[in-house]
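Every protein chain of the complex appears in place save one, which is left out.
Order as written gives the chain letters A, B and C; numbering starts at 1 within each chain.
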Amino acid sequence: MHSLSKRALCEGLGTGLLTTAVVGSGIMAERLAGGNAAIALLANTIATGAGLIALILTFGPISGAHLNPAVTVSMALKRVIMWPPAAAYIVAQFAGGIAGTLLAHVMFAIPLFSVSHHQRAGVPQLISEFVATFGLLVVIWAAVRANDSILLIAVSVAMYITAAYWFTSSTSFANPAVTVARSITDTFSGIRPVDAPGFIAAQILGALAATILCTWLFRLPPVQCS
Amino acid sequence: MHSLSKRALCEGLGTGLLTTAVVGSGIMAERLAGGNAAIALLANTIATGAGLIALILTFGPISGAHLNPAVTVSMALKRVIMWPPAAAYIVAQFAGGIAGTLLAHVMFAIPLFSVSHHQRAGVPQLISEFVATFGLLVVIWAAVRANDSILLIAVSVAMYITAAYWFTSSTSFANPAVTVARSITDTFSGIRPVDAPGFIAAQILGALAATILCTWLFRLPPVQCS
Amino acid sequence: MHSLSKRALCEGLGTGLLTTAVVGSGIMAERLAGGNAAIALLANTIATGAGLIALILTFGPISGAHLNPAVTVSMALKRVIMWPPAAAYIVAQFAGGIAGTLLAHVMFAIPLFSVSHHQRAGVPQLISEFVATFGLLVVIWAAVRANDSILLIAVSVAMYITAAYWFTSSTSFANPAVTVARSITDTFSGIRPVDAPGFIAAQILGALAATILCTWLFRLPPVQCS
Partner (left out) sequence: MHSLSKRALCEGLGTGLLTTAVVGSGIMAERLAGGNAAIALLANTIATGAGLIALILTFGPISGAHLNPAVTVSMALKRVIMWPPAAAYIVAQFAGGIAGTLLAHVMFAIPLFSVSHHQRAGVPQLISEFVATFGLLVVIWAAVRANDSILLIAVSVAMYITAAYWFTSSTSFANPAVTVARSITDTFSGIRPVDAPGFIAAQILGALAATILCTWLFRLPPVQCS
């Protein structure tokens, strides 16, 4: 077991690079796509899915590669992780996500901070975030229960998100830290700050619903705290 | 072994999310593609293939992840599953599929029910469905015979469907439950209700033909009923 | 070990479905792509790569899934397979390939036979076929030497062909049986019959060169005939 500081650093670094992949590829895709939003989202999807596989394989053996406060909360509820380290993970994820957006801005020569004007609101999109995060947690808990290898976990999560980018109207943020990080970029992947709290609430509710379902469905055993 | 109710629930949940992936990504793809049907089908293909990998890895260890009445019938014919649980699986698959379409409609703010006007008819398309389902069952029986891991099964099936979306003129529904579910959406992935029975008949015939071929070709052993 | 008739049947069925994937997805892609050849080739590439993974995983444990006379000849030269069964494989591959094109025509409602008018000629394209087949055999021999699992073989071959579709000017036929089968379709993936012999000669030369290199490079052990 690595020290908590190293594990939290990995969560920050991983969530940061994930956010850079999402925001950066969105900027690149929009610049090149000549106005065809489907091509832009396809490039954004491929970069995100590929990035997730690489990041989960890289950081999974150290920190578990949650890279997502909704995942960490669900894990803490089932005592896969204790609450104090969970809190450290979550702080690192939010900080890393914001740093990831800033890094994307630096690499694409965009002003460091910008407030998104991309409206993402309405009940259908909130339901989308609930469904997206619910599905993500079902995928993850099934993998944890089956004692899957890190390769299977990485592939499951990345393929799920790849699909969910397209089958939800919100393009599946499904991650509170990345949602906050995407509110400070006025680019392809941005979200208005005013829309972020609703997204995050829907994500947390989806994660809670999945945790309850999986506890019953997968007969999750009582878990030892690390 | 999980209880039948949990296994059937997994079949329903899995078939539902698969249908949501197919229908939802079709809606998103058509909205964004600016009229280029190849880009729309490419996005639809990637979302379906990725979703299949995630869903088979997630539900495979519980229910076997048939997610398809044609698969369940073939498995029951070879007594991999007994007929009573097979019937429960099939009911859950049809119900899940319909629920999956409705969920996609909710997320994309479309009226809950709509009848498809997408004509998919003619002998070439029926032959396509026969071939698509025949090939799918050959892929699955080869994997079962080789005692493949769930990763290999998931990859085989998803890659097969990814290819079949493009090499058949019907885009390979290859699944009676998903065919019914796609008849109640007047969007990219829809099929007119009047065309659905022919598709389903061709799918069942294709599955039967593959089951007969594989019994001889792969020397399928007599299977114990669970 | 399965009987030769079953193994040859698998080679025919596998090469046939591979050809159907190549030709069929080419027809679908060209119909939908609205004149953008890059999008059409991208769809053709994805269908071919995905199909290869599914087919190698399916038929690999039975026949070895050569699906390609250039591979079978190289294997026979190194006595991985004896010449009489190799001859049966090759006959099955050519017959399967032609049947695969006809099946694609039936599914897309095209006249059963048509002669391709797609010119693919000139020294750069011949060098492309030499390089493509040379690289394919290096990839395969490295996998055989490392005693790779069928998953690794399938992934190596499919990813190699995915790349080679784009990095050669001929789009990497790299397969004499598929080359003949593509000469009788006047669609996206076709090749003029007059251009086929040159392609096939270049492919055989590339396979021979790779076999010689790999014998030295990978210290291939003497192989027992089955």
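Please note the rule applied: contacts are C-beta pairs under 8 Å (C-beta built on N, C-alpha and C of every residue); 3 or more make two chains touch, one makes a residue touch a chain.
For clarity, every value in this text was computed on a predicted model and none was experimentally measured.
Note that the undisplayed chain, when the full complex is considered, contacts A, C. Checked against the full complex, the one of A:A50, A:A121 or A:L208 touching the unshown chain is A:A50.
Across the entire complex, the residue among C:M82, C:A146, C:V194 or C:I212 in touch with the chain not shown is C:A146. Of the residues in chain C, those that touch the hidden partner chain are 35-39, 41-42, 45-46, 49, 122, 124-125, 127-128, 131, 135, 138-139, 142-143, 145-146, 148, 151-152, 155-160, 162-163, 165-170, 217-219. Touch with the hidden chain on the side of chain A covers residues 2, 6, 9-10, 13, 17, 20-21, 23-25, 28-29, 32-34, 36, 39-40, 42-44, 46-48, 50-51, 53-54, 57-59, 61-62, 103-104, 106-109, 150-151, 158.
Quick note on the criterion: only the chains that are shown with their structure count from here on.
As for how the two copies chain A and chain B face one another, under half of their interface residue numbers coincide.
To fit its Cα atoms onto chain C, chain A must turn through 180 degrees, a value rounded to the nearest 5. Between chain A and chain B, the centres computed from C-alpha atoms are 28 Å apart. Residue positions of chain C in touch with at least two other chains are not found.
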